[in-house]
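Shown here is a partial selection of chains from the complex, left in place.
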Amino acid sequence: MQHFDSDYMEGAHPLILERLVAHNMVKTTGYGCDEICAEARKKILAACGNPDSEVHFLVGGTQTNATIIKALLRPHEGVIAAATGHIAVHESGAIEATGHKVLTLPQHDGKLRAEEIDAYIAHFYADESFEHMVFPAMVYISQPTEYGTIYSLSELESIATICRKWQIPLFMDGARLGYGLASAEADFSLEDIARLCDVFYIGGTKVGAIFGEAVVMRKGLVPRFFTLIKQQGALLAKGWILGLQFDTLFSDGLYLKIARHAICEATRLRKGLEAKGYESYSLSPTNQIFLRLTPQQLTKVKAVTTFTEWDRLPNGDTVIRLATSWATRSEDVDELIEML
Amino acid sequence: MQHFDSDYMEGAHPLILERLVAHNMVKTTGYGCDEICAEARKKILAACGNPDSEVHFLVGGTQTNATIIKALLRPHEGVIAAATGHIAVHESGAIEATGHKVLTLPQHDGKLRAEEIDAYIAHFYADESFEHMVFPAMVYISQPTEYGTIYSLSELESIATICRKWQIPLFMDGARLGYGLASAEADFSLEDIARLCDVFYIGGTKVGAIFGEAVVMRKGLVPRFFTLIKQQGALLAKGWILGLQFDTLFSDGLYLKIARHAICEATRLRKGLEAKGYESYSLSPTNQIFLRLTPQQLTKVKAVTTFTEWDRLPNGDTVIRLATSWATRSEDVDELIEML
């Protein structure tokens, strides 16, 4: 039986565990105010080509999204997201729990369109009664999206331009950012992202770390962000463990290297399955593969691997997701293709 | 120049002011714990045919919606509403400010459909990851809707049946309830509403009162609702003024009588304008009239009356709303029709 449910089924890259074991008994200052975190911050900023930004380490995606959005919005403001955005669907209302509305726009392969954001905001301010409504005051995008697709550089630039036009921050959820950067279709770099977004994060949990997300934000964007992290319950006591992981991932290009492996295996898997007559549902160039299965196919797939059921279609077909990761073994991919 | 912007442009029905003046200097206990409120509650419950319910008086619609929804939901739960529902659009995120998501479904002439609510909830619980999502735990409907349309008795019964099936409360925003009850197309009574809804309110602000909404709820539905009203800033110190108004409106059938007047004038106005070639946009049988105007018509209408601009259509046409009320003078309607 194979397991392709998600990209967070294994622990951490062995190099991380090695360093964790080595450092384990060294007494270290708490809350991320230590040397290892300082070093990790430096490496991340170097990789971003943006030495003037701030880096903060949090534990998981939902808490990172909620903390950032709460930090940036005033009470009457909301955040624009695609209807399929993680914050709009799968975070149990974590954003609303901080008092803010998620303002959803249609998704196109999981993505927002710059011109639709622009039109929405323009329409908002043209409305006679806009002062009785939630102000669109921030844009949230996921890169890659929840459907495994990626924004191209020109799409990102267009969205950033619209955000600047309306003077609202652009926030990128990069829980799977590594898999976006490593995609064969990616025409953007980490520097581009750091240049275009006011705040974004580099996902560790799904790309080689045990857990951890590294937030990169424009200096001074949020005063007292440390205290906001604490209030949200997102401040890890032993913060150095976050620093240690990102320091490892950002040494010798490890982050991208292991992400490329996942992409490579995902591509092999998709092509292998397509060759066997399985139909792709989303044109994901990243590590998530979406298949549209007939009931018979579904039965067959269920017999050989676990996966995530994504949607049931009106005609009775099922959309499923298979995910590879930095830890996927080539022989498992081979075996899965063969068994199907 | 005429004014048909909304149904809350005048003060209160003269009988209310008369009683207010008469009672003005009588020392009265605060916060609604007085005899006048007690009497008003009795009359409302009699009109509802539901002597075992509770009645609470609040000042305005937004605070009533937020207080009730906050009172009924646990933190992980949200409220289902039509995409055009007042709480979803025009309350500046008051519901989200209490920590809860508004889960929107498509609107059909401003209305939710029972089978779509059912399908949504069924789909929710069928989703593998529903525990990572906001639970649909309450249904919000407006009667009449924001488009002036009304739910028929059978539509209400279907929705109530679905709510009971899933064991979630049905909440009706009755800010304009009088105009719904008085509509020629209404096949439901106040008793029907009291029987079908777990909680609803009878709007005063738009139907004869200076301000005030009377919440009717199943006994014991919300423990300590009084304190929740206070916390939400919705507890009027001189609560007897709310009681006095509703006591007046529910004496001698005044509430329905004045609502019928508004309907009568609205119907005359709509027919008069249709006769002059103006196109109705929504088939509202209540006191709100929606017209679709060409740019030329818009200019003409602007010259003779104020109104509310509702929407701009892709082809350049504008949807406007004209509203009559309990206070609308027949001669003003005549004059408006003539001038157009």
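Note that the chains are named A and B in the order they appear, and that numbering of residues resets to 1 at the start of each chain.
Criterion: a residue touches a chain if its C-beta (ideal position, glycine included) is under 8 Å from a C-beta of that chain, and two chains touch if they have at least 3 such contacts.
This structure is a prediction, so every number in the text was calculated from the model and none was measured.
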| item | value |
| --- | --- |
| Oligomeric state of the whole complex, in copies, if 2 are shown | 4 |
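Assume only the chains that are shown with their structure count from here on.
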| item | value |
| --- | --- |
| Chain B - residues contacting chain A, complex | 75-76, 78, 89-93, 96-102, 126, 128-129, 131-134, 308-309, 312 |
